[in-house]
Structure formats: structure tokens, C-alpha cells
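Before any comments, here is the structure.
Left out: one protein chain. Kept in place: all the others.
A and B label the chains in the order they appear, each numbered from 1.
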Amino acid sequence: MFQTFLLTGLLVFASYAVFSDNIKRSVIYLGIFSLIMTLTYLNYNAPDVALAEAAIGVGISTVMYLVATKKFSIYDICYVNEDVEVFNDESISEIMSNVVRPLEKFLERTEGFEPQLAYTNHPIDKIMREDNHDFYIHRKGNLTYLYGNKSDRVFLDIVANMDKVIKDIKDIRVIYMDEVGKSEGDE
Amino acid sequence: MDFIFGEIAGILIFFIGLCGLMINKSILKTIMSLTVMESGIILFYITINYSPDSVPPIGQAQEAAFADPVPAALMITAIVIGIGITAIGLTMFMHYKQKHGITHWTRDRDQQGRGL
Partner (left out) sequence: MKETNKAINVIRVLFIAVSMILVLFHFLNHSEKLGKPLMDYFTAGFLKETGAQNAVAAIYLDYRVFDTLFEALMLLVSVMEVINVSWAQKDVRQYSMDKELFNRKDNSEIVIRMVGAIYPFVLLIGLYTIFNGHISPGGGFQGGVILATALISRYLVWPNSDLDLVKLENFEKLLFLAIVAAPVFYIFMKIEPFYSLISRQTYMIFMNVLIGLKVFSGLSIIFYRFVFYEGR
């Protein structure tokens, strides 16, 4: 009975750890999975393996995942530029210095977030209809549009400190997706 | 009552990890899926020769049979190698993120179908 309970818990927490959306939650689920795995080994008469799993899976592995996700906490950003035909390393490093790096530094300093970037050259309407990012940067000619939600605190912080964050680009328009149509002023 | 055994649970956990490895796009989730797969294999090996009325293989108590110590001794080395694999994976992920600014396997929407 106890064995059935343990094995069912293993399956449930393995599914949680693998299919969860949030990465930090996933790390904690993986720690719980390792803890139940320790009890299972102890139940199957292998105390040496249980000790090794308790020290490694619950201790060191969880700490290493947490350090990795602390250095890279996730804030989901999509960068759209329809003029570029193929995104390769050059076109990424071109925008890296004046848009992406300052944004990353600002987010990490104030919010403790790390942006997670996706680059694409598909039309913005299709992406906004199909995908679900937190924050869109849309480059169109000389203009730069920022799309975000008004209820998002991080996005409001970015907009309020826009002159400190992005210095090189002058023409920036902010569009709140909650109230579409009311575009806010220039920077 | 016992409708699930250790071996079956090991195989199921292995395939849960494989499914996550194929479906997830995030590199960190992929490393986690590798850890889950490895745990499934270790569970399979530990329970492959298990008999319920055995005792842990320590000491000289001969009134009951010993549990099998061979897979335990093999799997300890497997666990220690697994933490090495995880460390290498995380280090490569962080280096890749810092150099190229990418946390997912797919960069362009055209390539998203290929996955992995």
C-alpha cells in the first residue's frame, strides 16, 4: 500500500516537473520528486542509493538549478523585425548593444528578472494572435513600437524609465494592448 | 491492490521524461527531463530483482535473504555521473545564453516545427 502510494506520487511529480509552465516551480517539483525517490529506494532495501540520492538529487542538484534560474529569471520578450529576411547571429548582435543589453540590465537591477528573448520576422498581427508573450518590441523602419499590458507592473516600470533604458533610439511609441487604439506619446 | 510495480513505474517515468524532452522548447526544461529519464532508469534497475521479504545487505543476519547489492553498487556510480552531466549541461546553457542571448532551442518561427 505504502509502495503504491510512493510510486503514484513519483509519477505525479514527474509529470508536474516536466510539463509545468513555470521554471522555478518545475525546479521545486523536481526536488520533491527526488525526495519521494529517496523514500522509494529506502523501501526497496537499497539504503546506500537512498543516501546518495538524498545528498545529490535533493541537495546539490536543486541548488544548482536555483542558481541557474536566479541568474536567468524569465521575462518573456518577443522581438519582431519584418524587414530582416533571416535572423542570424549578426542581426542579433546588431540589436544586442542598444536594445537588448540595456533592457536586460534594467530588468535585472530593478525587478530581479531576466528576459527571455525570441526573435522573429513574421508579421506582428499573426504573432500577437497566436503567441502569448509578455512584451513585444516591434521594429518598423525607423520607428520602434512597444506592446504590453497596462496591468503589467514590469512593463509600466520600463515605460516610466524609458529615457534611462534605451538611449540610442529616439522614436519609440508605446501601445497598451488592454486599450488598443490609445497610443501614448513619443519618447 | 498492487496494480503498479517498481519496474512499470520506472518505464513510465522514463517515457514521461522522453515526452518532456521532445515537447519542451526551453533548454532548462530539457535538462530537467534528462534528469527525470535517468531517475526512471535507476528505479528500474533497483527494483528488477526485488523480493519483499529481504533485508538490506548489511551485516551478517542470515535469517532472511539479502536484497541484491549488485544494482545498488552500479547505480551509485550512475547517480554521481548524473550530477556531472547536469553540471555540464547547465554550464553550457549559461554560456550559450550569455553569448547568444537565447534560452530556447528554436530561434525563428520557421524552425519551430523541428524542435529539439
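Going forward, a contact is a pair of C-beta atoms (placed from the backbone, for glycine too) under 8 Å apart; a residue touches a chain by one contact, two chains touch by 3 or more.
Only a predicted model underlies this, so the values are computations on that prediction, with no experimental measurement involved.
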Residues of subunit A (touch criterion as defined above) contacting the omitted chain: 47-48, 50-52, 55-56, 59-60, 63-64, 67-68, 71-72, 76, 108, 116, 118, 130-133
Positions on subunit B contacted by the hidden chain, ascending: 7-8, 11-12, 15, 18-19, 22-23, 25-26, 49, 56-60, 66, 68-70, 72-74, 76-77, 79-81, 83-85, 87-88, 90-92, 94-95, 98-99, 104, 106, 109, 112-113, 115
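The rule is simple: only the chains that are shown with their structure count from here on.
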Subunit A residues touching subunit B - in the complex, by the definition given at the top: 1, 3-4, 7-8, 10-11, 14-15, 17-19, 23, 26-27, 30, 33-34, 37, 40-41, 44-49, 52-53, 56-57, 60-61, 64-65, 68-69, 71-72, 74, 86-87, 89, 92, 96, 100, 116-122, 127
Subunit A-facing residues of subunit B, complex: 1-6, 9, 12-13, 16-17, 19-20, 23-24, 26, 28-29, 32-33, 35-36, 39-40, 42-43, 46-47, 50, 54-58, 67, 71-73, 75-76, 79-80, 82-83, 86-87, 90, 93-94, 97, 100-104, 107-109
